[in-house]
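Shown below is the structure under consideration.
Right after this comes subunit A.
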Amino acid sequence: MLKKFNLVTGGAIVLFLILVFIVSFFYVPHNVNQMNIENRLIAPNHNYLLGTDNFGRDVLSRIMKGTQTAFIVGGGSVIIGLLFGILIGTTAGYFGGWMDELLMRMIDALLAFPGILLALILVTIFQPNIEVTVIAIGIMTIPSFSRVIRSGFIKCKQMDFVRAARNFGSSHLRIIFHHILPNTVSSIIVTASLSFSTAILVEAALSYLGLGIQPPDPSWGRMLNEAQGFAKLAPWYTLAPGFMLTLTILGFNLLGDGIRDLHDFSE
Partner candidate 1 sequence: MDYVLKKTVSSLFTLFVVIVLVFLAFRIIPGNPANIILGVEATPAQVEELEQKLGLDQTLFEQFIHWFKGVLVLDFGESLRFSEPVLSLIHERMGVTFSLAFMAIVITIFVSIPLGIIAANYKGKFLDVLISIGTQIGLAIPSFWMGIILIMIFGLMLHLISVGGYVPWSENPLRAFKALLFPATAIAIPQIAILVRYLRTTMIEQLNFDYVRTAKSKGLKDSTILLKHVLKNALIPVITIAGLNFGAILAGSLVIEQVYALPGFGRMLITAIGDRDFPLVQGMVVMIAIIAITVNLLVDISYRYLDPKIKLK
Partner candidate 2 sequence: MSEILSIHHVTVHLEQNRRKLTVLSDISITVQKGEIFGIVGESGCGKSVLSNSILDLQPKKMRVSSGDILFEGQSMLKKSKHQLQKMRGKEISMIFQNPMSSLNPSLTVGYQIVEIIRAHQNISKKEAKGIAIDVMKKVGLPRAEQLFYDYPHQLSGGMQQRVMIAIAIACQPKFLIADEPTTALDVTIQAQILHLLKEIRREQNTTILLISHDLGVMGDMCDRIAVMYAGEIVEIGTTAQIFENPSHPYTKGLMESIPTPDKKGNPLYSIPGNVPSLQERMGGCPFASRCHLAIDMCFTSKPQLKKVAKAHDVSCFFSEMEEVSFEYAKSFS
C-alpha cells in the first residue's frame, strides 16, 4: 500500500513539475525580468498570485522560469554522472581486478570529499555560472552511478545468460551494452531520480550562497537569498521558492523510492 503511495505521489508531483516546465517556455503571467520599483513587494493578489519581489518582479513567473534552471541543472548533471558512471562502473564491474580496485578507490576519494566543496573550488577557479554549476554537480553524482552500475554488473556477470553469450563468442561491448546494461536499467533510473533531486538541492544551496546561478536568471536558491532580507516585509517571497524547491526534491525522491520499492532491490 505504502509502496504504491510513494510511486503515485512522486509520479504526480513530477508530472506536475514537467507540466510547469513546459508551460514556462510558452507562457508566464508577467515578464520575468522586468523590474518595476513601484510594484515592489506587493502581497499576493489576483494579478500577482504569489506577490512581487523587491524589484517588483512577479514571483510566480520567476518561480515558473526557475523550473527551467532546476531541470537544466538536474538533467545536465545526471547526464554527466550517468555517462561517467557507465564508463567507470562497467570498466570496474565487468573487467574487475586491479582496474576495479583503482577505480573504486578513486570513487571512494570522491565520496569522502564533501560534494559542495568541489563545487566551491570550481566556482572559485572559473567564476560562477550555470555551466560550472552543472559540471561540478555532475561530478558529484558520478560515484553513486558508478557504484550502482558496477554492482549490477558484478551480479549479472555471473548469470547464465551472460556466460552463454560469452560462450557464443559475443564481443565485450556487445555483452556490456546488449546483455548486461539493460538489466541494470531500473536501478539506474532510481539513482537518476535521486541524483536529480540532490542536484537541484545543491544548485539551490550554491545559488543561495551567491556562487551558483547568477542574476538575472531566475533560480529558486538565488531567490531565497534575495528574499531572506525581506522575510518580515514579504514572507510570501521567502515561502514560494522554498516550497517549490521542497516539492521538487520531494517529488523526485518519492519517485525514486517508489520505483525502488517496486523492484525491491534491497531484498
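Definition applied: a contact is a pair of C-beta atoms (placed from the backbone, for glycine too) under 8 Å apart; a residue touches a chain by one contact, two chains touch by 3 or more; residues count from 1.
Per the selection procedure, all candidates are chains of the complex that A comes from, given by their letters.
It should be emphasised that the depicted structure is a prediction, and the values quoted were computed from it without experimental measurement.
Of the candidates listed (1 or 2), only one touches subunit A in this complex, namely 1. Contact residues of subunit A toward candidate 1 in the complex are 2, 105-106, 108-109, 112-117, 120-126, 197, 201, 204-205, 208-211, 221, 224, 227-228, 231-232, 235, 238, 242, 245-247, 249-250, 253-254, 257.
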